[in-house]
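Removed from the display is one protein chain of the complex; every other protein chain stays in position.
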Amino acid sequence: MESGATRADIEHVVTRLRDIGAEVHVSEGQSQTVIGAVGDRSTIQQLPWEAFQGVERAVPVLKPYKFVSRDHHATNTIVDVGGVSVGGQAVTVIAGPCAVENRDQLFAAAAAIKDAGATILRGDAFKPRTSPYSFQGLGEKGLELLAEAREEFGLPFVAEVVDPRDMELISSYVDLVRIGTRNMANFPLLAEVGRQPKPVLLKRGFTATIEEWLNAAEYIYKEGNHAIILCERGIRTFETQTRNTLDISAVPVVKGLSHLPVIVDPSHSGGRRRLVIPLSLAGVAAGADGLIIDVHPAPETALVDGAQAILPDQFSLLMQQVGRVAAAVGRTI
Amino acid sequence: MESGATRADIEHVVTRLRDIGAEVHVSEGQSQTVIGAVGDRSTIQQLPWEAFQGVERAVPVLKPYKFVSRDHHATNTIVDVGGVSVGGQAVTVIAGPCAVENRDQLFAAAAAIKDAGATILRGDAFKPRTSPYSFQGLGEKGLELLAEAREEFGLPFVAEVVDPRDMELISSYVDLVRIGTRNMANFPLLAEVGRQPKPVLLKRGFTATIEEWLNAAEYIYKEGNHAIILCERGIRTFETQTRNTLDISAVPVVKGLSHLPVIVDPSHSGGRRRLVIPLSLAGVAAGADGLIIDVHPAPETALVDGAQAILPDQFSLLMQQVGRVAAAVGRTI
Amino acid sequence: MESGATRADIEHVVTRLRDIGAEVHVSEGQSQTVIGAVGDRSTIQQLPWEAFQGVERAVPVLKPYKFVSRDHHATNTIVDVGGVSVGGQAVTVIAGPCAVENRDQLFAAAAAIKDAGATILRGDAFKPRTSPYSFQGLGEKGLELLAEAREEFGLPFVAEVVDPRDMELISSYVDLVRIGTRNMANFPLLAEVGRQPKPVLLKRGFTATIEEWLNAAEYIYKEGNHAIILCERGIRTFETQTRNTLDISAVPVVKGLSHLPVIVDPSHSGGRRRLVIPLSLAGVAAGADGLIIDVHPAPETALVDGAQAILPDQFSLLMQQVGRVAAAVGRTI
Partner (left out) sequence: MESGATRADIEHVVTRLRDIGAEVHVSEGQSQTVIGAVGDRSTIQQLPWEAFQGVERAVPVLKPYKFVSRDHHATNTIVDVGGVSVGGQAVTVIAGPCAVENRDQLFAAAAAIKDAGATILRGDAFKPRTSPYSFQGLGEKGLELLAEAREEFGLPFVAEVVDPRDMELISSYVDLVRIGTRNMANFPLLAEVGRQPKPVLLKRGFTATIEEWLNAAEYIYKEGNHAIILCERGIRTFETQTRNTLDISAVPVVKGLSHLPVIVDPSHSGGRRRLVIPLSLAGVAAGADGLIIDVHPAPETALVDGAQAILPDQFSLLMQQVGRVAAAVGRTI
């Protein structure tokens, strides 16, 4: 309460808290009174406490999410993606081009990543772009090519959905639906992906707190889809040497707060090819359950994000190094 | 180029730039070579320059948007919202509850804001919420109540759209469609709102740069809808005393870069009732074309954002003070 | 406490809290226990609670500063700067060149700002610069010129101190000592400025929270110097169109939390000449007690920060507009 709050102001808050079933404790300090309330967070937060007369600040202490929390489910969740386990003892590497551009590009990338040991293919058919004048993806044609590649190389694949109206279509093709960073707080899209049957790769919003990210996962979980993989991909900060700042601490923090698997995207966070290997190694060393990496057979011709795509040869080197670091922390790839 | 770039690396970049029609100039410094290129930005940016061997950094100099730029259209655009002009000599005040809760609440708010001199009513029927356990809005019932209030008080209204599948419905009711801060980069939604006939209020993403915000406006404009009002509503920073940090500088910056009207939301940026009046006055003093303000007849019972809603009496006081500051900067309300 | 905290963990924390004199209340929720403690914040914070077994998070509720708080001193403090009152009914305008370069430049600026109605002169003799290759100031020669200008124009002046070893020298010349944004958390410098007799202008660190800024003021106050003026000058955010983001909300927030005067620096926050007038008007409209503005007779030749300096003519226009907005909010200049 503010230092100028009256007895009546305090009584009013206490009464309303008790009305909704909270346990209340009032502590009168020298200059200010603090009211502690314990109860169901969602019930307590329905009321706009800072709108009450005399209230200085409402400080939530407990977490706003339930089902995705490790308090709800103590052991690690393992998600099955077309036969590949994510979240278990092995570190899963997802790789491929940022966007599907044509059959040759996709198949060259798929062959290379398969060869180097990756187990899931990435490649988008629908691309949300900052500028309306950029390439927007091949659409369903891209999904067909991805399905062909799955057949050819035995690799399940992940692709992004950006519009709830495309959900059914995309869900019918993919092994793993990706929610991109710009859509982490697109609640209709989250609800929709929570109602379809494929597992979900939920990227962190590049401006979302970890709490907001877990809330987004809760949206999906609550709709019935419990197969969720979280992906840290960098946050927006004042630093300009990198596209975004990979929040490496988010890996152990989220592993502590939630039972869901967490993977790292070293390509989009750094935004530069030469950072992909060191950030991949850092991710695995910090405890990530996997990596998702842009690989392009000819980055100079890439229609999307070529600056960060690595070449097949570099990917092969990366896999060797990741294997050694994984072993050093007691895991396999 | 990197200091270790070879002559072949430089030649390769220059050749590719010339291939796509750019004018190129190479300057060789003591330790590094700089390649300048002038041409159509969207063409030049199709190629991933940082993916080329020997390139250290690609620094875009020109703006990525066209139609919303003041270079394209020198005079101020004036947007008509159900008979009310936004962007002209008068400062427009939009006010009302954050969410429509019921008829009594909406009508009490509408009567009060009309009485105090506001000319457009706000009130949402579809609410995107961070937590899946919060109130999500009344849906179409809310739109019907808003339409009734328009009838009763002669006030056009604005409401938010959060799902492209609701666009037609919402567009059929409202006078002004609002794109909320979390959807500023929801490109399918932007494209959809660009294809419907009502004017658009585009809030800045709370983590978007001004350039990204103008790119979002470009998305809408390019689809054919040119009646766009921009709304600064605070950005995410490290400061925790306010919900977000109102970027007051964005007002004169955007007025310089674009011909579109710019208004300020002092309610959602500050997140605290006591900040609404000073931030409103600051907005008008800085050159904003309007304000959008949360007013609730009983904030303690508000289902959404009560902490920042002001009471009808406070709103009336605000209108008097805003009137004086508007006059001081040569405008009316 | 963590959900896995044992009874012994809880007891241990409670015992230690009671040992140091805190009133303690334990609330056991369904999945987690919350321990509330009320007592002297500085005593409670001596102990590293998050280092105790089973503790998940320690959330401070009360403010860490005392003397600069409005709880300690309810009425506005008015600071006397060489005969000019700051913090009273009048809005004080401080103006002049960023750095003193030579006699002609300083005197031209001083004549112009005096003529337009400013009452305090600014001009630095010691400049901290990001690059070691930039101009570092005239040193004592600069202070002598400022003292001459004070004589000539009857204007008290403010200058920055960057090194505790220069404090005595600078204090002997100036009417107001300025602590720059980069030194807001330079605690030896704060202690030193708190022990000398001249009033202090404490700029907010461009990366400091409001709480840290008030803590810095507390450092000065606690050493015995109570004549402190706070200056908001923009914070570092992800936006790149402006040098920093003026946190206009900080003005009403700080006026609420503290009794000290608050002024605004529209020159260094925006970093662009065309933003100086709108940001000045916004500052006064938001309740600032003053402004500090870079004015240079020939900005193109400025050795420091010329991009944001306005010309004498523009300053004269600014003063007229500031006067009108000040009157609109019930103040004079």
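The letters A, B and C name the chains in turn, as written, and every chain counts its residues from 1.
Here is the rule we go by: a residue touches a chain if its C-beta (ideal position, glycine included) is under 8 Å from a C-beta of that chain, and two chains touch if they have at least 3 such contacts.
From a predicted model like this one, the values you see are computed outputs, not experimental measurements.
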item: Sole contact to the chain not displayed, among C:G4, C:P188 or C:G224; value: C:P188
item: Full-complex contact with the absent chain, from A:L62, A:A108 or A:A282; value: A:A282
item: Touching residues on chain C - with respect to the absent chain; value: 16, 42, 45-52, 58, 64-65, 128-135, 162-165, 182-183, 185-188, 205-207, 212, 215, 218-219, 222, 236, 271-273, 299-300, 302-303, 305-309
item: Missing-chain contacts mapped onto chain B; value: 3, 23, 25, 27-29, 31-32, 34, 36, 38-39, 57, 59, 61-62, 71, 236-238, 240
item: Residues of chain A in contact with the chain not shown; value: 207, 209-211, 235, 237-242, 245-253, 256, 269-270, 274-275, 278-279, 281-287, 321, 324-325, 327-329
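Note that only the chains that are shown with their structure count from here on.
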item: Inter-centroid spacing, chain B versus chain A (mean Cα positions, whole Å); value: 26
item: Rounded Å distance, chain A centre to chain C centre (Cα mean); value: 39
item: Averaged-CA centre spacing for the pair chain C and chain B, given as whole angstrom; value: 30
item: Where chain C touches two or more other chains, by residue; value: 237-238, 240
